[in-house]
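Every protein chain of the complex appears in place save one, which is left out.
Letters A and B name the chains as they come in the text, with residue numbers starting at 1 for each one.
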Amino acid sequence: MATQQSRSLAKLMNAPAVLMLLLWMLVPLCMTIYFSFLDYRPLRGVYEWADGFENYSRFLSSSSFTSSVMVTLIMVGGILAITVIGGVFLAMLLDQPIWGQGIVRILVIAPFFVMPTVSALVWKNMFMNPVNGLFAYIWKFFGAQPVDWLSQAPLFSIIWIVSWQWLPFATLILLTAFQSLDSEQLEAAEIDGANSVSRFFYIALPHLSRAITVVILIQTIFLLSIFAEIFVTTNGAFGTRSLTYLVYQRVLESQNIGLGSAGGIIAVILANIVALFLMRAVGKNLDR
Amino acid sequence: MSRAITNRRKTITTIAAWTIGLLIFFPIMWTILTSFKTEAEAIADPPSLLLFEWTTENYGVVFERSNYAKFLWNSIIIAVGSTLVGLLIAIPSAWSMAFVPGRRTKDVLMWMLSTKMMPAVGVLYPIVILARNSGLFDTHFLLVLVLMLMNLPIIIWMLYTYFKEIPVDILEAARMDGANLKSELIYVLAPMALPGIASTMLLNIILAWNEAFWTLNLTTVDAAPLTAFIASYSSPEGLFYAKLSAASTMAIAPILIMGWFSQKQLVRGLTFGAVK
Partner (left out) sequence: MGNIKLTQVTKSFGDVNVIPPLDLEINDGEFVVFVGPSGCGKSTLLRLIAGLEDVTSGNIAINGEDATNIPPAKRGLAMVFQSYALYPHMSVRKNIGFPLKMAGMDKAEAEKKIDEAAAVLNLTDYLDRRPGQLSGGQRQRVAIGRAIVRSPDAFLFDEPLSNLDAALRVNMRLEISELHQQLKTTMIYVTHDQVEAMTMADKIVVLQAGNIEQVGSPIELYKTPANKFVAGFIGSPKMNFVTGEEAGKHGAHTIGVRPEHLVASKTKGTWKGVIGVSEHLGSDTFLRVNVPGLEEGLVVRADGDVALYHGDEVYVSPQDTSRIYRFDKDDQAI
(Lines give C-alpha, C1' and ligand atoms only; values in the text may rest on other atoms or scores of the structure.)
Protein backbone atom coordinates (compact mmCIF):
# COMPACT_ATOMS: atom_id res chain seq x y z
CA MET A 1 0.00 0.00 0.00
CA ALA A 2 1.25 3.53 -0.06
CA THR A 3 -0.40 6.04 -2.25
CA GLN A 4 0.22 9.72 -2.12
CA GLN A 5 -2.86 10.37 -0.03
CA SER A 6 -1.98 7.86 2.60
CA ARG A 7 1.59 9.10 2.84
CA SER A 8 0.69 12.66 3.71
CA LEU A 9 -1.95 11.44 6.12
CA ALA A 10 0.58 9.20 7.80
CA LYS A 11 3.00 12.05 8.34
CA LEU A 12 0.23 14.02 9.96
CA MET A 13 -0.67 11.20 12.27
CA ASN A 14 2.87 10.77 13.42
CA ALA A 15 3.40 14.46 14.01
CA PRO A 16 2.10 14.83 17.59
CA ALA A 17 4.27 12.00 18.91
CA VAL A 18 7.35 13.19 17.10
CA LEU A 19 6.78 16.78 18.17
CA MET A 20 6.25 15.96 21.81
CA LEU A 21 9.25 13.68 22.07
CA LEU A 22 11.36 16.24 20.27
CA LEU A 23 10.38 18.97 22.73
CA TRP A 24 10.86 16.59 25.64
CA MET A 25 14.34 15.82 24.39
CA LEU A 26 15.50 19.23 23.40
CA VAL A 27 14.03 21.77 25.78
CA PRO A 28 15.07 20.37 29.17
CA LEU A 29 18.38 19.11 27.83
CA CYS A 30 19.26 22.47 26.36
CA MET A 31 18.36 24.07 29.64
CA THR A 32 20.64 21.69 31.49
CA ILE A 33 23.45 22.48 29.10
CA TYR A 34 22.82 26.15 29.65
CA PHE A 35 22.91 25.73 33.40
CA SER A 36 26.09 23.75 33.19
CA PHE A 37 27.89 26.85 32.03
CA LEU A 38 26.65 28.91 34.94
CA ASP A 39 27.89 29.26 38.45
CA TYR A 40 24.47 29.17 39.98
CA ARG A 41 24.01 28.49 43.66
CA PRO A 42 20.64 29.87 44.72
CA LEU A 43 21.16 29.11 48.40
CA ARG A 44 24.16 31.38 48.40
CA GLY A 45 22.73 33.92 46.01
CA VAL A 46 25.36 33.27 43.40
CA TYR A 47 24.23 33.65 39.77
CA GLU A 48 26.84 34.38 37.17
CA TRP A 49 28.64 32.82 34.23
CA ALA A 50 31.06 30.08 35.07
CA ASP A 51 34.57 30.12 33.76
CA GLY A 52 34.10 28.17 30.54
CA PHE A 53 34.05 24.46 31.20
CA GLU A 54 34.85 25.06 34.85
CA ASN A 55 31.89 23.07 36.12
CA TYR A 56 32.80 20.12 33.96
CA SER A 57 36.41 20.02 35.01
CA ARG A 58 35.50 20.42 38.65
CA PHE A 59 32.93 17.70 38.45
CA LEU A 60 35.19 15.31 36.61
CA SER A 61 38.18 15.91 38.84
CA SER A 62 36.33 15.74 42.14
CA SER A 63 36.85 12.71 44.28
CA SER A 64 33.10 12.30 44.61
CA PHE A 65 32.89 11.82 40.87
CA THR A 66 35.49 9.11 40.73
CA SER A 67 34.01 7.33 43.69
CA SER A 68 30.51 7.65 42.28
CA VAL A 69 31.68 6.10 39.02
CA MET A 70 33.21 3.25 40.99
CA VAL A 71 30.04 2.85 42.96
CA THR A 72 27.97 2.85 39.79
CA LEU A 73 30.23 0.32 38.13
CA ILE A 74 30.20 -1.99 41.11
CA MET A 75 26.47 -1.62 41.58
CA VAL A 76 25.51 -2.18 37.97
CA GLY A 77 28.15 -4.84 37.49
CA GLY A 78 27.08 -6.71 40.59
CA ILE A 79 23.41 -6.60 39.69
CA LEU A 80 24.14 -7.70 36.13
CA ALA A 81 26.24 -10.58 37.32
CA ILE A 82 23.63 -11.85 39.74
CA THR A 83 20.66 -11.38 37.44
CA VAL A 84 22.22 -12.72 34.26
CA ILE A 85 23.90 -15.77 35.74
CA GLY A 86 20.98 -16.42 38.04
CA GLY A 87 18.63 -15.77 35.17
CA VAL A 88 20.29 -18.30 32.89
CA PHE A 89 20.11 -21.04 35.48
CA LEU A 90 16.61 -20.16 36.55
CA ALA A 91 15.46 -20.07 32.93
CA MET A 92 17.03 -23.46 32.30
CA LEU A 93 15.28 -24.82 35.35
CA LEU A 94 11.90 -23.41 34.42
CA ASP A 95 12.21 -24.75 30.90
CA GLN A 96 12.19 -28.29 32.25
CA PRO A 97 9.00 -30.24 32.69
CA ILE A 98 7.81 -29.46 36.20
CA TRP A 99 4.59 -30.00 38.03
CA GLY A 100 2.83 -26.70 38.62
CA GLN A 101 5.08 -24.81 36.25
CA GLY A 102 2.60 -21.98 35.83
CA ILE A 103 2.58 -21.23 39.54
CA VAL A 104 6.35 -21.37 39.87
CA ARG A 105 6.60 -18.86 37.05
CA ILE A 106 4.24 -16.55 38.85
CA LEU A 107 6.26 -16.84 42.06
CA VAL A 108 9.47 -16.04 40.26
CA ILE A 109 8.07 -13.14 38.23
CA ALA A 110 6.39 -11.37 41.13
CA PRO A 111 9.28 -9.25 42.51
CA PHE A 112 9.52 -7.27 39.28
CA PHE A 113 6.10 -5.81 39.83
CA VAL A 114 6.75 -4.61 43.34
CA MET A 115 7.19 -0.87 43.74
CA PRO A 116 10.86 -0.04 44.30
CA THR A 117 10.11 1.95 47.43
CA VAL A 118 8.17 -0.95 48.90
CA SER A 119 10.84 -3.45 48.04
CA ALA A 120 13.65 -1.33 49.47
CA LEU A 121 11.82 -0.64 52.72
CA VAL A 122 10.67 -4.19 53.21
CA TRP A 123 14.21 -5.48 52.78
CA LYS A 124 15.70 -2.74 54.89
CA ASN A 125 13.40 -3.14 57.83
CA MET A 126 12.02 -6.58 57.83
CA PHE A 127 15.00 -8.53 56.67
CA MET A 128 18.16 -6.53 57.11
CA ASN A 129 17.47 -4.71 60.31
CA PRO A 130 20.05 -5.97 62.84
CA VAL A 131 17.58 -6.02 65.69
CA ASN A 132 14.24 -7.03 64.31
CA GLY A 133 15.00 -8.28 60.86
CA LEU A 134 14.55 -11.86 59.75
CA PHE A 135 18.21 -12.23 58.84
CA ALA A 136 19.14 -11.17 62.34
CA TYR A 137 16.90 -13.85 63.72
CA ILE A 138 18.40 -16.50 61.46
CA TRP A 139 21.95 -15.41 62.37
CA LYS A 140 21.10 -15.57 66.05
CA PHE A 141 19.51 -18.95 65.56
CA PHE A 142 22.84 -20.25 64.35
CA GLY A 143 24.60 -18.51 67.19
CA ALA A 144 26.25 -15.81 65.13
CA GLN A 145 26.32 -12.07 65.61
CA PRO A 146 23.64 -10.44 63.42
CA VAL A 147 24.98 -8.25 60.64
CA ASP A 148 23.89 -4.64 60.29
CA TRP A 149 23.62 -4.97 56.57
CA LEU A 150 22.94 -1.43 55.63
CA SER A 151 25.80 0.07 57.59
CA GLN A 152 28.32 -2.74 57.30
CA ALA A 153 27.75 -3.73 53.71
CA PRO A 154 25.56 -1.02 52.26
CA LEU A 155 26.56 -1.35 48.63
CA PHE A 156 26.10 -5.08 48.73
CA SER A 157 22.71 -4.66 50.40
CA ILE A 158 21.49 -2.36 47.68
CA ILE A 159 22.85 -4.67 45.02
CA TRP A 160 20.97 -7.49 46.68
CA ILE A 161 17.70 -5.58 46.85
CA VAL A 162 17.79 -4.43 43.24
CA SER A 163 18.91 -7.85 42.00
CA TRP A 164 15.90 -9.38 43.69
CA GLN A 165 13.71 -7.02 41.70
CA TRP A 166 15.40 -7.57 38.34
CA LEU A 167 16.12 -11.28 38.47
CA PRO A 168 12.57 -12.01 37.26
CA PHE A 169 13.05 -9.75 34.26
CA ALA A 170 16.25 -11.48 33.19
CA THR A 171 14.71 -14.88 33.84
CA LEU A 172 11.63 -14.10 31.81
CA ILE A 173 13.60 -12.81 28.83
CA LEU A 174 16.02 -15.72 28.90
CA LEU A 175 13.20 -18.20 29.33
CA THR A 176 11.47 -16.76 26.28
CA ALA A 177 14.71 -17.10 24.36
CA PHE A 178 15.18 -20.68 25.58
CA GLN A 179 11.71 -21.61 24.48
CA SER A 180 12.21 -20.11 21.07
CA LEU A 181 15.15 -22.40 20.53
CA ASP A 182 14.13 -24.61 17.69
CA SER A 183 13.89 -28.14 19.05
CA GLU A 184 14.68 -29.44 15.59
CA GLN A 185 18.13 -27.90 15.81
CA LEU A 186 18.75 -29.73 19.05
CA GLU A 187 17.47 -32.97 17.59
CA ALA A 188 19.65 -32.59 14.52
CA ALA A 189 22.64 -32.05 16.79
CA GLU A 190 21.74 -35.12 18.79
CA ILE A 191 21.59 -37.20 15.64
CA ASP A 192 24.96 -35.77 14.69
CA GLY A 193 26.30 -37.18 17.91
CA ALA A 194 26.41 -34.28 20.36
CA ASN A 195 25.81 -35.03 24.03
CA SER A 196 23.79 -32.71 26.23
CA VAL A 197 26.74 -30.62 27.40
CA SER A 198 27.92 -30.01 23.85
CA ARG A 199 24.39 -29.25 22.79
CA PHE A 200 24.24 -26.63 25.49
CA PHE A 201 27.50 -24.96 24.61
CA TYR A 202 27.33 -25.12 20.83
CA ILE A 203 23.65 -24.55 20.20
CA ALA A 204 21.77 -23.26 23.22
CA LEU A 205 24.36 -20.80 24.46
CA PRO A 206 24.99 -19.03 21.13
CA HIS A 207 21.25 -18.72 20.66
CA LEU A 208 21.01 -17.29 24.12
CA SER A 209 23.93 -14.95 23.68
CA ARG A 210 21.74 -12.56 21.76
CA ALA A 211 19.14 -12.55 24.53
CA ILE A 212 21.83 -12.18 27.17
CA THR A 213 23.26 -9.20 25.33
CA VAL A 214 19.85 -7.58 25.18
CA VAL A 215 19.22 -8.25 28.86
CA ILE A 216 22.57 -6.73 29.79
CA LEU A 217 22.07 -3.66 27.69
CA ILE A 218 18.50 -2.95 28.70
CA GLN A 219 19.15 -3.58 32.35
CA THR A 220 22.17 -1.31 32.22
CA ILE A 221 20.06 1.50 30.85
CA PHE A 222 17.54 1.12 33.64
CA LEU A 223 20.06 0.39 36.37
CA LEU A 224 22.04 3.53 35.66
CA SER A 225 19.01 5.43 36.88
CA ILE A 226 18.53 3.58 40.15
CA PHE A 227 17.13 6.12 42.53
CA ALA A 228 14.34 5.11 44.86
CA GLU A 229 16.22 2.27 46.50
CA ILE A 230 19.14 4.49 47.45
CA PHE A 231 16.87 7.33 48.46
CA VAL A 232 14.92 5.20 50.84
CA THR A 233 17.69 3.16 52.42
CA THR A 234 20.94 5.07 52.76
CA ASN A 235 20.28 8.38 51.01
CA GLY A 236 23.62 8.02 49.33
CA ALA A 237 25.67 7.60 52.47
CA PHE A 238 28.17 4.89 53.34
CA GLY A 239 29.56 4.68 49.86
CA THR A 240 26.35 4.04 48.00
CA ARG A 241 26.38 7.23 46.00
CA SER A 242 26.04 6.34 42.37
CA LEU A 243 26.57 8.86 39.59
CA THR A 244 22.85 9.42 39.28
CA TYR A 245 22.53 10.02 42.99
CA LEU A 246 25.53 12.34 43.02
CA VAL A 247 23.99 14.54 40.36
CA TYR A 248 20.66 14.47 42.17
CA GLN A 249 22.31 15.61 45.37
CA ARG A 250 24.26 18.38 43.70
CA VAL A 251 21.16 19.69 42.03
CA LEU A 252 18.39 19.25 44.55
CA GLU A 253 20.11 18.96 47.89
CA SER A 254 23.21 21.12 47.91
CA GLN A 255 21.73 23.12 45.06
CA ASN A 256 24.89 23.76 43.15
CA ILE A 257 22.99 23.95 39.91
CA GLY A 258 25.93 24.63 37.64
CA LEU A 259 27.99 21.76 38.92
CA GLY A 260 25.04 19.38 39.05
CA SER A 261 24.01 20.22 35.53
CA ALA A 262 27.47 19.51 34.23
CA GLY A 263 27.29 16.21 36.04
CA GLY A 264 23.91 15.55 34.46
CA ILE A 265 25.27 16.11 30.98
CA ILE A 266 28.15 13.76 31.69
CA ALA A 267 25.67 11.14 32.86
CA VAL A 268 23.68 11.62 29.65
CA ILE A 269 26.77 11.15 27.51
CA LEU A 270 27.73 7.97 29.31
CA ALA A 271 24.22 6.60 29.01
CA ASN A 272 24.16 7.40 25.32
CA ILE A 273 27.23 5.31 24.73
CA VAL A 274 25.49 2.31 26.21
CA ALA A 275 22.33 3.13 24.29
CA LEU A 276 24.29 3.12 21.04
CA PHE A 277 25.13 -0.53 21.48
CA LEU A 278 21.56 -1.37 22.41
CA MET A 279 20.16 0.39 19.36
CA ARG A 280 22.42 -1.61 17.11
CA ALA A 281 21.11 -4.84 18.56
CA VAL A 282 17.51 -3.67 18.20
CA GLY A 283 18.11 -2.28 14.74
CA LYS A 284 19.38 -5.61 13.54
CA ASN A 285 16.17 -7.16 14.67
CA LEU A 286 13.98 -4.58 12.94
CA ASP A 287 15.54 -5.63 9.67
CA ARG A 288 14.09 -9.11 9.98
CA MET B 1 10.03 -33.91 22.35
CA SER B 2 8.13 -36.92 23.52
CA ARG B 3 10.74 -39.04 25.05
CA ALA B 4 10.21 -40.44 28.49
CA ILE B 5 11.31 -37.97 31.11
CA THR B 6 11.92 -40.09 34.11
CA ASN B 7 9.58 -39.31 36.94
CA ARG B 8 12.56 -39.18 39.21
CA ARG B 9 14.16 -36.41 37.20
CA LYS B 10 10.90 -34.53 37.06
CA THR B 11 10.53 -34.78 40.83
CA ILE B 12 14.01 -33.43 41.44
CA THR B 13 13.60 -30.49 39.10
CA THR B 14 10.16 -29.79 40.50
CA ILE B 15 11.47 -29.66 44.03
CA ALA B 16 14.37 -27.45 42.97
CA ALA B 17 12.14 -25.10 41.03
CA TRP B 18 9.54 -24.81 43.76
CA THR B 19 12.18 -24.21 46.42
CA ILE B 20 13.77 -21.41 44.46
CA GLY B 21 10.39 -20.00 43.50
CA LEU B 22 9.21 -19.90 47.08
CA LEU B 23 12.48 -18.35 48.25
CA ILE B 24 12.18 -15.61 45.66
CA PHE B 25 8.56 -14.99 46.49
CA PHE B 26 9.17 -15.13 50.23
CA PRO B 27 9.69 -11.43 50.90
CA ILE B 28 6.34 -10.66 49.33
CA MET B 29 4.63 -13.41 51.26
CA TRP B 30 6.29 -12.30 54.46
CA THR B 31 5.07 -8.78 53.91
CA ILE B 32 1.52 -9.93 53.37
CA LEU B 33 1.63 -12.12 56.46
CA THR B 34 3.16 -9.41 58.61
CA SER B 35 0.40 -7.04 57.61
CA PHE B 36 -1.97 -9.20 59.58
CA LYS B 37 0.14 -9.22 62.73
CA THR B 38 0.14 -6.81 65.60
CA GLU B 39 3.21 -4.57 65.84
CA ALA B 40 4.44 -6.52 68.81
CA GLU B 41 4.00 -9.74 66.93
CA ALA B 42 5.81 -8.29 63.93
CA ILE B 43 9.04 -7.91 65.80
CA ALA B 44 8.63 -10.96 67.96
CA ASP B 45 11.61 -13.16 68.53
CA PRO B 46 11.23 -15.91 67.35
CA PRO B 47 9.09 -14.71 64.45
CA SER B 48 6.11 -16.87 63.61
CA LEU B 49 5.13 -17.87 60.15
CA LEU B 50 1.46 -18.62 60.33
CA LEU B 51 0.55 -19.28 63.91
CA PHE B 52 -0.18 -15.90 65.30
CA GLU B 53 -3.22 -13.90 66.10
CA TRP B 54 -4.46 -12.55 62.80
CA THR B 55 -5.77 -9.02 62.86
CA THR B 56 -6.81 -6.49 60.29
CA GLU B 57 -6.25 -3.48 62.52
CA ASN B 58 -3.21 -2.33 60.57
CA TYR B 59 -5.22 -1.93 57.44
CA GLY B 60 -7.71 0.22 59.27
CA VAL B 61 -5.02 2.37 60.83
CA VAL B 62 -3.11 2.92 57.63
CA PHE B 63 -6.18 3.58 55.61
CA GLU B 64 -7.81 6.06 57.92
CA ARG B 65 -5.06 7.78 59.81
CA SER B 66 -2.68 8.44 56.99
CA ASN B 67 -5.12 9.48 54.31
CA TYR B 68 -4.25 6.42 52.29
CA ALA B 69 -7.16 6.92 49.97
CA LYS B 70 -5.71 10.13 48.61
CA PHE B 71 -2.41 8.51 47.72
CA LEU B 72 -4.22 5.60 46.14
CA TRP B 73 -6.34 7.93 44.11
CA ASN B 74 -3.27 9.84 42.95
CA SER B 75 -1.57 6.65 41.86
CA ILE B 76 -4.61 5.65 39.89
CA ILE B 77 -4.97 9.00 38.18
CA ILE B 78 -1.31 9.24 37.31
CA ALA B 79 -0.94 5.67 36.11
CA VAL B 80 -4.16 5.40 34.16
CA GLY B 81 -4.12 9.00 33.00
CA SER B 82 -0.61 8.92 31.58
CA THR B 83 -1.37 5.63 29.83
CA LEU B 84 -4.60 6.84 28.26
CA VAL B 85 -3.10 10.10 27.04
CA GLY B 86 -0.13 8.14 25.78
CA LEU B 87 -2.42 5.80 23.85
CA LEU B 88 -4.20 8.73 22.27
CA ILE B 89 -0.96 10.02 20.82
CA ALA B 90 0.62 6.65 20.20
CA ILE B 91 -2.15 4.94 18.25
CA PRO B 92 -2.06 7.26 15.23
CA SER B 93 1.71 7.34 15.41
CA ALA B 94 2.11 3.58 15.47
CA TRP B 95 -0.54 3.19 12.75
CA SER B 96 1.29 5.49 10.43
CA MET B 97 4.63 3.82 10.96
CA ALA B 98 3.29 0.29 10.71
CA PHE B 99 1.08 0.69 7.66
CA VAL B 100 2.59 3.49 5.66
CA PRO B 101 6.28 2.98 6.22
CA GLY B 102 8.57 5.42 4.51
CA ARG B 103 12.28 5.32 4.00
CA ARG B 104 12.93 7.04 7.31
CA THR B 105 10.39 5.14 9.39
CA LYS B 106 12.91 2.80 10.92
CA ASP B 107 15.14 5.71 11.90
CA VAL B 108 12.25 7.62 13.43
CA LEU B 109 11.24 4.59 15.44
CA MET B 110 14.78 4.05 16.69
CA TRP B 111 15.06 7.67 17.65
CA MET B 112 11.83 7.45 19.62
CA LEU B 113 13.17 4.47 21.52
CA SER B 114 16.40 6.30 22.20
CA THR B 115 14.56 9.08 24.01
CA LYS B 116 13.72 6.51 26.65
CA MET B 117 17.42 5.89 27.20
CA MET B 118 18.09 9.38 28.43
CA PRO B 119 18.81 9.37 32.15
CA ALA B 120 16.11 11.33 33.91
CA VAL B 121 18.64 12.89 36.21
CA GLY B 122 20.07 14.82 33.29
CA VAL B 123 16.92 16.89 32.97
CA LEU B 124 15.82 16.86 36.58
CA TYR B 125 16.55 20.45 37.36
CA PRO B 126 15.00 22.04 34.27
CA ILE B 127 11.83 20.07 34.74
CA VAL B 128 11.64 21.06 38.38
CA ILE B 129 12.23 24.72 37.50
CA LEU B 130 9.70 24.68 34.70
CA ALA B 131 7.21 23.00 36.99
CA ARG B 132 7.65 25.53 39.74
CA ASN B 133 7.53 28.53 37.48
CA SER B 134 4.40 27.38 35.73
CA GLY B 135 2.71 26.49 38.98
CA LEU B 136 2.42 22.91 37.89
CA PHE B 137 4.61 21.52 40.62
CA ASP B 138 2.87 18.85 42.65
CA THR B 139 -0.12 18.61 40.32
CA HIS B 140 -1.71 15.64 38.62
CA PHE B 141 -1.36 17.32 35.28
CA LEU B 142 2.40 17.58 35.54
CA LEU B 143 2.87 13.99 36.55
CA VAL B 144 0.52 12.66 33.91
CA LEU B 145 2.46 14.66 31.34
CA VAL B 146 5.93 13.64 32.49
CA LEU B 147 5.13 9.96 32.92
CA MET B 148 3.35 9.94 29.59
CA LEU B 149 6.47 11.30 27.92
CA MET B 150 8.64 8.77 29.73
CA ASN B 151 6.52 5.85 28.57
CA LEU B 152 5.47 7.11 25.14
CA PRO B 153 8.36 5.36 23.36
CA ILE B 154 7.38 2.04 24.88
CA ILE B 155 3.68 2.51 24.11
CA ILE B 156 4.41 3.44 20.50
CA TRP B 157 6.85 0.58 20.14
CA MET B 158 4.46 -2.03 21.51
CA LEU B 159 1.56 -0.82 19.41
CA TYR B 160 3.83 -0.77 16.37
CA THR B 161 4.73 -4.41 16.83
CA TYR B 162 1.11 -5.41 17.35
CA PHE B 163 -0.03 -3.44 14.32
CA LYS B 164 2.67 -4.98 12.20
CA GLU B 165 1.25 -8.36 12.95
CA ILE B 166 -1.99 -7.40 11.27
CA PRO B 167 -1.69 -8.47 7.65
CA VAL B 168 -1.72 -5.47 5.36
CA ASP B 169 -3.87 -7.17 2.79
CA ILE B 170 -6.79 -7.30 5.20
CA LEU B 171 -6.69 -3.54 5.35
CA GLU B 172 -6.30 -3.34 1.59
CA ALA B 173 -9.30 -5.63 1.23
CA ALA B 174 -11.25 -3.19 3.35
CA ARG B 175 -10.23 -0.38 1.06
CA MET B 176 -11.25 -2.36 -1.98
CA ASP B 177 -14.54 -3.04 -0.24
CA GLY B 178 -15.19 0.66 -0.17
CA ALA B 179 -14.07 1.61 3.34
CA ASN B 180 -12.76 5.10 3.90
CA LEU B 181 -10.08 5.67 6.53
CA LYS B 182 -12.52 6.09 9.37
CA SER B 183 -14.40 2.89 8.55
CA GLU B 184 -11.16 1.04 8.07
CA LEU B 185 -10.00 2.03 11.54
CA ILE B 186 -13.29 1.38 13.29
CA TYR B 187 -14.50 -1.80 11.67
CA VAL B 188 -11.31 -3.60 10.80
CA LEU B 189 -8.21 -2.30 12.53
CA ALA B 190 -9.54 -1.57 16.00
CA PRO B 191 -11.20 -4.95 16.57
CA MET B 192 -8.11 -6.75 15.35
CA ALA B 193 -5.75 -4.60 17.37
CA LEU B 194 -7.80 -4.57 20.54
CA PRO B 195 -5.91 -7.34 22.33
CA GLY B 196 -2.65 -5.58 21.50
CA ILE B 197 -3.95 -2.25 22.73
CA ALA B 198 -5.18 -3.85 25.95
CA SER B 199 -1.83 -5.51 26.58
CA THR B 200 0.00 -2.27 25.98
CA MET B 201 -2.31 -0.47 28.36
CA LEU B 202 -1.72 -3.09 31.03
CA LEU B 203 2.04 -2.96 30.89
CA ASN B 204 2.16 0.79 30.91
CA ILE B 205 -0.17 1.20 33.83
CA ILE B 206 2.18 -1.08 35.72
CA LEU B 207 5.27 0.87 34.71
CA ALA B 208 3.67 4.19 35.59
CA TRP B 209 2.35 2.92 38.93
CA ASN B 210 5.83 1.82 39.98
CA GLU B 211 7.68 4.83 38.68
CA ALA B 212 9.70 6.30 41.50
CA PHE B 213 12.03 8.97 40.22
CA TRP B 214 9.65 11.65 39.03
CA THR B 215 6.90 10.81 41.49
CA LEU B 216 9.30 11.31 44.35
CA ASN B 217 10.82 14.53 43.07
CA LEU B 218 7.88 16.32 41.55
CA THR B 219 5.32 15.87 44.28
CA THR B 220 5.00 16.83 47.89
CA VAL B 221 1.49 16.67 49.21
CA ASP B 222 -1.25 17.08 46.67
CA ALA B 223 -0.30 14.76 43.88
CA ALA B 224 1.89 12.34 45.79
CA PRO B 225 1.12 8.77 44.78
CA LEU B 226 1.72 5.58 46.69
CA THR B 227 5.43 5.48 45.85
CA ALA B 228 5.94 8.67 47.79
CA PHE B 229 3.63 7.55 50.58
CA ILE B 230 5.61 4.40 51.15
CA ALA B 231 8.86 6.35 51.00
CA SER B 232 7.66 8.36 53.97
CA TYR B 233 8.04 5.18 56.02
CA SER B 234 11.78 5.41 55.62
CA SER B 235 12.09 7.61 58.67
CA PRO B 236 9.25 6.60 60.90
CA GLU B 237 8.61 6.90 64.57
CA GLY B 238 7.94 3.98 66.80
CA LEU B 239 6.92 0.50 65.80
CA PHE B 240 5.78 0.33 62.26
CA TYR B 241 6.58 -3.01 60.62
CA ALA B 242 3.01 -4.21 60.58
CA LYS B 243 1.70 -0.92 59.30
CA LEU B 244 4.42 -0.78 56.67
CA SER B 245 3.41 -4.25 55.63
CA ALA B 246 -0.23 -3.32 55.40
CA ALA B 247 0.51 -0.17 53.42
CA SER B 248 2.88 -2.09 51.17
CA THR B 249 0.46 -4.92 50.56
CA MET B 250 -2.25 -2.50 49.55
CA ALA B 251 0.16 -0.62 47.33
CA ILE B 252 1.48 -3.60 45.44
CA ALA B 253 -1.55 -5.89 45.34
CA PRO B 254 -3.26 -4.44 42.25
CA ILE B 255 -0.05 -4.42 40.30
CA LEU B 256 0.90 -7.94 41.27
CA ILE B 257 -2.38 -9.15 39.91
CA MET B 258 -2.07 -7.14 36.72
CA GLY B 259 1.51 -8.25 36.36
CA TRP B 260 0.63 -11.91 36.36
CA PHE B 261 -1.40 -11.30 33.24
CA SER B 262 1.20 -9.34 31.39
CA GLN B 263 4.31 -11.49 31.24
CA LYS B 264 4.36 -11.76 27.48
CA GLN B 265 3.81 -8.06 27.11
CA LEU B 266 6.75 -7.45 29.39
CA VAL B 267 9.08 -9.28 27.07
CA ARG B 268 7.66 -7.58 24.01
CA GLY B 269 7.58 -4.09 25.49
CA LEU B 270 10.84 -3.91 27.34
CA THR B 271 13.21 -5.75 25.09
CA PHE B 272 12.09 -3.72 22.09
CA GLY B 273 11.70 -6.82 20.05
CA ALA B 274 15.32 -7.77 20.22
CA VAL B 275 14.25 -11.04 21.78
CA LYS B 276 11.37 -13.06 20.43
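By definition in this document, contacts are C-beta pairs under 8 Å (C-beta built on N, C-alpha and C of every residue); 3 or more make two chains touch, one makes a residue touch a chain.
None of the values given here were measured: they were computed from a predicted structure.
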Residue among B:F26, B:W54, B:F141 or B:Y187 that touches the chain left out of view: B:Y187
Omitted-chain contact residue, chosen from B:E64, B:D107, B:D177 or B:D222: B:D177
Interface with the undisplayed chain - residues on chain B: 103, 167, 169-170, 172-180, 183, 187-188, 191-192
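The criterion applied here is as follows: only the chains that are shown with their structure count from here on.
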Gap in Å, rounded to a whole number, between the CA centres of chain B and chain A: 16
Residue numbers on chain A that touch chain B, as the complex places them: 1-2, 6-7, 9-14, 16-18, 20-21, 24-25, 27-29, 31-32, 35, 90, 93-94, 96-101, 103-119, 121-127, 131-132, 134, 137, 140-141, 164, 167-169, 172-173, 176-177, 180, 183, 187, 210-211, 214-215, 218, 221, 224-225, 227-228, 231-233, 244, 247-248, 251-252, 257, 260-261, 264-265, 267-268, 271-272, 274-275, 278-279, 281-286
Contact set on chain B toward chain A in their complex: 1, 5, 10, 13-14, 16-18, 20-22, 24-25, 27-28, 30-31, 34, 42-43, 45-47, 89-90, 92-93, 95-97, 99-102, 106, 108-130, 149, 152-153, 156, 168, 171-172, 175, 181, 206, 209-210, 212-213, 216-217, 226-228, 230-231, 233-234, 240-241, 244-245, 248, 251-252, 255-256, 258-260, 263, 266-267, 270-276
